[in-house]
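A protein chain is absent from this complex, but the other protein chains hold their places.
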Amino acid sequence: MAMLSFPNIAYLIPLLPLLGFLVNGLLRNHLSHRAIALIGSGVMALAFGISLLVFYNIPAGAPTILTAFDFIRIGELQIPFAFQLDALSSLFLLIITGIGFLIHVYSSAYMHEESASHYGRYFAYLNLFVFSMLLLVMGANYVILFIGWEGVGLCSYLLIGYWFRNTAYSQAANKAFVMNRIGDLAFLIAIFWLIARTGSVSFTDLPMAIGTAGQSAKLSSLDITGITLLLFIGATGKSAQIPLYTWLPDAMAGPTPVSALIHAATMVTAGIYMIARSNLLYTAAPLVLTIIAIIGVATALLAATIALRQNDIKKVLAYSTVSQLGFMFLALGSGAYVAAVFHVMTHAFFKALLFLGSGSVIHAMSGEQDIRKMGGLKKSLPITYWTFLIGCVAIAGIFPFSGFFSKDAILLSAFLKSPIFYVIALFTALLTAFYMFRLFFLTFGGSFRGTEEQRHHLHESPAAMTIPLVVLAILSIVGGWVGIPEVWIHGGDRLVAFLSPVIPVSSGHEISHATEYILMGLSTGLVLLSILFAWNKYKQYRAEESESPFARLLENKWYVDELYQAAIVQPLHKLGGWIRSVFEPKVADGAIQGIGRSVRYLSQQFRLIQNGQTGNYALWMVIGIVVILSVQFFLRK
Amino acid sequence: MNVTPYIFWFLSVLALFSALMMVTSRNPVYSVLWLIGTFFAISGHYILLNAQFLAVVNIIVYAGAIMVLFLFVIMLMNLNRETEPQKNRWLKFIGALAGGCLLLVLVAALKDAELKSQQAMVGGGSIGLIKVLGKELFTRYVVPFEISSLLFLSAMIGAAVIGKKETSQTLNS
Amino acid sequence: MPINYYLFLSLALFSIGMVGVLTRRNAIIIFMCIELMLNAVNLLLVAFSKMHHLKNLATSATAGADGQLFVFFIMVVAAAEVSVGLAIIVMMYRNIHSVDIQFLNRLKH
Partner (left out) sequence: MIALLLVLIPLIGGGLTLFLPRPALARPVALNVALISLIAVLLGLCQFTQAANWSYDAEWIQPIGARFSLKGDVLAKWMSLLSSIGAVLSILGSWNTDRKLPARFYGLLLWMQAGMSIVFLASDAFLFYFGWELALIPAYFLSSIWGGEKRIAVTIKFFIYTFVGSVLMLIGLIYLQQLTPDGSFQWQAFRNLELTESKQIWLFWLFFLAFAIKVPLFPFHTWQPDAYEQAPTPITLLLSGVMVKMGVVAMIRWLLPILGIGAFIWSDVVICLAVVGILYASLIAIRQDDLKRLIAYSSIAHMGLTVAALFSLTGFSNNSNVVLHYHHIGFQGVMLQLFSHGVNIMGMWLLADRIESRFGTRKLSELGGLARTAPTFTIFFVIIALANIALPLTNAFPGEFLQFNAIFHAQSSYRIVFLVFSGLGVILSAIYTLNMIRRIFFGETNSATENGLRLTTAETLALSLVVMVVLVFGIYPQAALNFTNDFSWEYVKSIDITRFLAK
């Protein structure tokens, strides 16, 4: 049973969801709802179990490489289809399979009204999604990572466009895929660059590429800057950063559990994972790190401002995700890879919780997503209410909820990078608290503002939906305790220690404990103030909010979509249309047709010479004689 | 004093002038008359070259029979200056130019020919006499001579058929 | 007389005939121009015959007679040609009431 022991058992982690995908996908017309849900969730449960096993068996030190077969091997270029098990990947495995499992369970109830074949399709996609994500985090080299990377893009495309009869939804799906592909192109070029310089794409060869004590570096600093920058551009596509973030809010078109899956456990964290995975390269490229930090903090701020004035419950959460991802990139850019990974984890807990909670609300409201038409749901949805509250507190970053620890780590690293980053990040954190509690109070506080029909229909969701909520709520509370700051308990930051084989502990500048305490106190205090402000403003919702131009600007998301539409999409469309209807027929084909036409025209003209006029014939004859004689007598000498 | 060159030049100028007038006359009847003039000039040349037989035949056959035939036809059709069709000026110009080029090319080609120094026998020699030619014609050239009679026969029949067929067609229509 | 003179005279006559063919539209005139060209050739043939006669006087009494006989035959053929040609022109005149060769463009089709 060598297969079923560590580490070979890890093969099963991606294979199980793949199996679920195949069974549900191919037999979806022959299975009952129950069977489909059981298979879909069952494989996830198994995968989670195995992930736990793997997690606890990870040997410290060198990563475990599992090579399945040669994917591409040409001469010295070797790209094996291999998996890498180490602290980083095993942590992500846990997050993905764990939260994935909960989302599967939740979905089994949420999607129950779909017909069996669509239900099967949904679970198949979900499983495929998880499979791709597992491939992404388990891949032992950039190419396998890229396979998962694009696979995730595909699955998000399929799931966002799950309700394919709605054209707008399938357009949102297209947008997600295409924007991802823009990033993917940069990623690909980075891979080629890496191959060109080092001849290898394996993560284990990265130290060698940068150069270790005994060896000279294969990559020059220009190479490293270029590669890391391109990889980062790839990450902006996948992880929804400026300028490629606009697909993520539109991705709300998919079923709500899918949003939870995309935003919390999979997909958007891929960029963070990839950069954390390449931390050796990034550390060697300080310029790119600064760029990342700038982009990250800018995205965080931009998305947070937009979230202030969104009225769709899922849109608010979506922009909050973009904003939180900005935080993570800020952490990466500050060199605090562990903090970023930490935030990925805690964010996975509370964002999944929030999305599933919003799903529960939407479920209860019969599909209504506009928070202005909600309110007072506390009584009818008690479990949802309490878990949602926990999620909001966690994301706002109140001690001792998980968000506090990770956000604190990020703010600290930002402070170390530059106080300007810290100030902006802190401001964004305030905004975060504000819009989350605006959302919370509008949804659950006050009195009900929906229709009478909806009021009758209000109900708490079934157990399959509430249990995941509760589990996630607990995780949102305790999840941060793995990373207690060093200033409180020595050795409290167990995450840093755990990840140290992959992400070397930097012996960066230390700051005094006092400063650290001040920073913590500052952020917590301001956040609390911000929540109070939100409570004051939204405890009783007034139908008309003041419509300042700035508010409208925010409501319309700074018109970024419109800008892209006008600056990129429309010109491309116009260009395509022009080429198709003008250039192609008139110029490209016209040149060819023109040759044909001119031959025809010339033959028409030459035909006129043959006009039947004997006089003309005689004339030509004479000219011919003259020419022949001239040639004969004068030219041949 | 030798008058031969003067006669030669006179006849040459006459021939060329008549030929030009023939080509340029608007009225076909004038053309015919000028052409007859040319033929006379050429006959004069024949006499100068002591080709008596040809000179006489030229006058009788060409200037006499053939040109009279032309004249008849023209008068029969009542062609005159007014009915004369004209080519447009460009075509005329191009035609003249082409002919001029032809002359130019031929002259240029032949002016340095090796027979430059050769002379044509003027005023003497007996080969142009009927006796000599007749002997040649009926001995060495007797077969072509007989064949040419066939040619005449067929031409005669042809002319008659063409003329007759036309009348029958006209009648039918 | 130098043979060159005859040569150039003939060429000039021939070219005038050719110009006539090219510049006129009246079928009869064109026909006459052809006759002129034939005559130009005839003249040259006679001149050459006399040239040969002069050159070969010593060896043959009838040297050059061939040339004059050719002229004779040319006249024969010309006479036949004229008879048929004029017949055709007359026929054409009967059909289209014109002797303009512009109308003879059947070759076009």
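For clarity, chains are labelled A, B and C in written order, and residue numbers in each chain start from 1.
In the analysis below, a residue touches a chain if its C-beta (ideal position, glycine included) is under 8 Å from a C-beta of that chain, and two chains touch if they have at least 3 such contacts.
Keep in mind it's a predicted model, so treat the numbers as computed, not measured.
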Handout entry: Which displayed chains the hidden chain touches across the whole complex
Key = A
Practice task
Just name the one of A:S170, A:T283, A:S418 or A:Q565 that touches the chain not displayed here.
Solution key: A:S170
Handout entry: Contact residue for the chain not shown (choose from A:D86, A:E114, A:E150 or A:E516)
Key = A:E150
Fill in the blank from the handout: Answer key for A:A60, A:L287, A:L572 or A:L608 versus the chain not shown reads A:L572
Completion exercise
Touch assignment to the omitted chain, from A:Y11, A:F55 or A:F71, lands on A:F71
Problem - Absent chain, residues of subunit A that touch it - result: 69-77, 117, 143, 146-147, 149-151, 154, 157, 161, 164-167, 170-171, 173-174, 177-178, 181-182, 184-185, 188-189, 192-193, 195-196, 572-573, 575-577, 579-581, 584, 588-589, 591-592, 596
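Going forward, only the chains that are shown with their structure count from here on.
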Handout entry: Between B-C and A-B, the pair joined by more C-beta contacts
Key = B-C
Practice task
Could you grab the centroid distance between subunit A and subunit C? Build each centroid from C-alpha atoms only and quote it in angstrom.
Solution key: 99
Completion exercise
Taking each chain's centre as the mean of its CA atoms, subunit A sits from subunit B at a distance in Å of 103
Practice task
Between subunit B and subunit C, tell me the centre distance in angstrom, where each centre is the average of that chain's C-alpha atoms.
Solution key: 5
Handout entry: Touching two or more other chains - residue numbers and ranges from subunit B
Key = 87, 91, 94-95, 98-99, 102, 106
Completion exercise
The positions of subunit A in contact with two or more other chains are 615, 619, 622
Exercise for the section: Over in the complex, which subunit C residues touch subunit A? Could you list them? Expected result: 18, 21-22, 25, 101-102, 104-109
Completion exercise
Per the touch rule, the subunit A residues reaching subunit B in their complex are 615, 619, 622-623, 625-626, 629-630, 632-634
Practice task
In the complex, go through subunit C and note every residue touching subunit B.
Solution key: 1-9, 11-13, 15-26, 28-29, 31-33, 35-36, 39, 42-43, 46-51, 53-55, 57, 61-66, 68-69, 71-73, 75-84, 86-91, 93-95, 98-100, 102
